[in-house]
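For this view, one protein chain was removed and the others were kept in their places.
Let's turn to subunit A:
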């Protein structure tokens, strides 16, 4: 395909400004998010429950280091049909309808406001201001299907799909500058859009899932099937074998 020679003023007045705009808007977003962010009130019950679940999981994983009696005692504490913790404790669950619950609604709105809105606004502005010309070439070949997506405003049938417009350069920047944000703003910054999208996709995050009963039930099942295989069965023999290979002192 023909090699196009682009005006160098494109580089000066389009490519670099878009980079700077994206970067500074990201930094601005980060600080604004910190300003209007309010601390999540943690519920004592939730904290306690999540720690109990953690303990049960650790029991499953590391129970083999405990003596058989102790393991049985703890398993019994959790799983006993009448008095076991997972059987006895039922938490009253108020299904938190995201539409009506005011706090989550506020959070959602704030999230939308700080992240999606700037992206739309600036994307649209760039599309309007820097339209009609090709900005850059991506280094790998693309198929024709990408043309309408990446070459907004340029209606040339014969143009190679690798030549992209400024809007796609903008989107490239939004995702590419993520590591720059980490460098400058430290980990866990609010300008990191792709992480936010990931969070939305994975759904239930670190905080207790809204239904602790379900969590208890699944933990109960996993604990039921665990057997205790004591790791210290032949530890003295293993120790002495070990010492024959390497000197102790």
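Throughout what follows, a contact is a pair of C-beta atoms (placed from the backbone, for glycine too) under 8 Å apart; a residue touches a chain by one contact, two chains touch by 3 or more; residues count from 1.
The rule we apply is simple: contacts and distances are computed from a predicted model.
The chain absent from the displayed complex carries the UniProt protein name "ER membrane protein complex subunit 2", chosen from "Carbonic anhydrase", "Sodium/hydrogen exchanger", "Translation initiation factor eIF2B subunit delta" or "ER membrane protein complex subunit 2". Shown as candidates are A:13, A:31 or A:65; the residue that touches the absent chain is A:65.
The chain not shown here is touched by just one of A:72, A:156, A:183 or A:239, and that residue is A:239. Touch with the chain omitted from the figure is made, among A:54, A:156 or A:183, by A:54.
For subunit A, the residues touching the chain absent from view are 42-44, 47-48, 51-52, 54-55, 58-59, 62-63, 65-67, 70, 232, 235-236, 238-240, 242-243, 246-249.
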